[in-house]
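Heads up, one of the protein chains got dropped from this complex, but the rest are sitting where they should.
Per-chain residue numbering starts at 1, and chain names A and B are given in the order in which the chains are listed.
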Amino acid sequence: MLSVQENLPVEFSEELLAKFAEVVSRYPAGRQKSALIPILHLVQAEYGWLSTDAMDKVAAYLQIRPIEVYEVATFYTMFFLKPQGRYVLEVCRTGPCCLVGAEKIMKHIEKRLGVKEGEVTEDGLFSWRGVECLAACGYGPVLQIGPEYTYYEKLTEESVDQLIETLRNKAKEA
Amino acid sequence: MADEVVKFKVTIDGIPVEVEPGTTILNAARKIGGDIVPPAMCYYSKLEGSGGKCRTCLVKVTKGSDKDPRPMPKLVASCRTTVMDGMEVQNITSPEVVEARKGVVEILLINHPLDCPICDQAGECKLQDLGYEHGAQNTRYEFERRTFDPISLGDKIQLHMNRCILCYRCVYVANQLTGEREHGVLYRGDHSEISTYIEKALDKDFIGNVIDVCPVGALTDKTFRFKNRVWFTKPVNAHRDCPTCSGKVTLWYKGEEVLRVTARKDEYGEVEDFICDTCRFEKKNTSDWVLEAPTQVDKESVIGANHYLQFNPPSVIKENKKLQAANAEQLQRTEPLK
Partner (left out) sequence: MGRKLLLEHINVPGINTFEVYRQKGGYRAVEKALKTMSPDDVVEEVKKSGLRGRGGAGFPTGMKWSFLAKPEGVPRYLVCNGDESEPGTFKDRFLMTHIPHALIEEMIVSSYALGANTSYIYVRGEMMPQIRILEKAIGEAKAAGFLGKNILGTGYDLEIYVQPGGGAYICGEETALLESLEGKRGNPRIKPPFPAVAGLYGCPTVVNNVESIAATVPIVNEGGEEYAKIGIDRSTGTKLISASGNINKPGVYEIELGISVEEFIYSDEYCGGIANGKRLKALVAGGSSVPILPANLVTKTAAGNQRLMTYESLSEGGFQTGTMLGSGGFIVFDEDQCIVRNTWNFARFYHHESCGQCSPCREGTGWMEKILHKIEHGNGTMEDIDLLWDVQRKIEGNTICPLGDAAAWPVAAAIRHFRDEFEWHVLHPEESQQRNYGLAHYADPLEPVVQ
């Protein structure tokens, strides 16, 4: 049970609803529940995380029970159930990446950002966490950043510093 | 001419039985009865889709069928494996099965709080029975047990997630009996929990049946909570003319007071009929009910002990000829104790 201190009321835009409708059209009539995971990705891309209000509205849209959405959103690790940093650095922590230094990279990120795994930096820009195998074992250490899930491969401490700097600048411009 | 009914012959621990095609090994074993019936913590014959999860009912299929006599390569969940004609199954006669079951019991207990002394389910807990029959004396688990934050499901049903073994029965009850499911299994792996996610009272009619189907003390009746140990209560079958359910229940008496109402359960802990929440929670006076007879209790059960040591039969029996007749043997046995 997650005690929900934070909630975020949402109103899906016409544009987002049009995307939902396209997803639903991929499945046979009456099987609209199949659209749940793709739609949760769309919602998370829009708001950065999945609030209970957002999930309830997805349930209403798909004509399913809210609990069916909670069950799915809590099962899959890509979905965030609380607010995150604007950029979430997800570093692969599984065997093959560890053989080539993933643990060192995670320590470096922790030091560099000054926050523990799962926490958000004060400026709200970053959070980070270790994730399981990202299927890029030959190019490790590796991390990904949503919502596009771009991969950054063969990481070194220098390249991580650079990446963080680039993202900071990108945020300033926006 | 009517089609001849096809029956499959299956042998379990050397005992043959004939069953209809489509019958599971577990139900074939229940037809035989006795010690060779595998235990079932998650399967529930009245809940579609249940079973296969707890793995306590694993058995060994030593011969697949007459047509294809090859044994099955792994132990199978007897609750979800259907019989074939000529199938041969080993349950308690297979050391491999006994060993695997012991392993499953140990694994089910590593994160269980073992708070039986304060658990309302104590005395009618399937996990307690299972541990007693198949478990080891000591646990080899030395790490901290997993715990969950308590959550409220309203004023009728108490959830103790720490005790849950994730049998999913309560989820099937909500799906199949109430139609509008409010609770489910959240998160995954050993963090999985029964929850409503956002605190919500479970109040759909028939939801109270989650209490009856729960094999452990994860879901208990708040209206009975801490009122008494089940072995000090006296179960009596009763019925009422209920507009929503069959109205056939078991009343649990302490003295003259009805402490609890449950559905009637068979020897495998399965209810005869699911009952509505009005019968379960609202009707706690003897006057609400037509009493039938004391509930047959398994003589191994701790509840059975109450039958023998009752010096003074409860007043409901004293006043009711039919109950006196039904309890004649017991009354006679306890006569000298008076």
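Here is the rule we go by: contacts are C-beta pairs under 8 Å (C-beta built on N, C-alpha and C of every residue); 3 or more make two chains touch, one makes a residue touch a chain.
None of these values were measured; they are calculated from a predicted model.
Give the labels of the shown chains that the missing chain contacts, considering the complete complex.
The omitted chain makes contact with A, B across the full complex.
In the whole complex, not just what's shown, which of B:L58, B:V249 or B:V271 touches the removed chain?
B:L58
With the missing chain put back, one of B:S192, B:N228 or B:S246 would touch it. Which one?
Within the whole complex, the residue contacting the unshown chain is B:S192.
Need a quick check: the contact residues on chain A for the chain that isn't drawn.
So the residues of chain A touching the unseen chain are 26, 28, 31, 33-38, 40-41, 62, 64, 68, 71-72, 75-79, 93-96, 98-100, 131-140, 144, 146-151.
Tell me where the left-out chain touches chain B, residue by residue.
Contact residues on chain B toward the absent chain are 51-55, 58, 74-75, 77, 80, 100, 103-104, 106-108, 110-111, 140-141, 143, 146, 165-166, 168, 185, 187-192.
Criterion: only the chains that are shown with their structure count from here on.
Measuring centre to centre with CA averages, how many angstrom lie between chain A and chain B?
Once rounded, the distance between the two centres reads 42 Å.
Could you pull out which chain A residues touch chain B in their complex?
Going through chain A, the ones touching chain B are 1-4, 52, 65-68, 70-71, 74-75.
Inside the complex, what are the residues of chain B that reach chain A?
Residue positions touching the partner: 148-149, 151, 161, 180-188, 193, 195-199.
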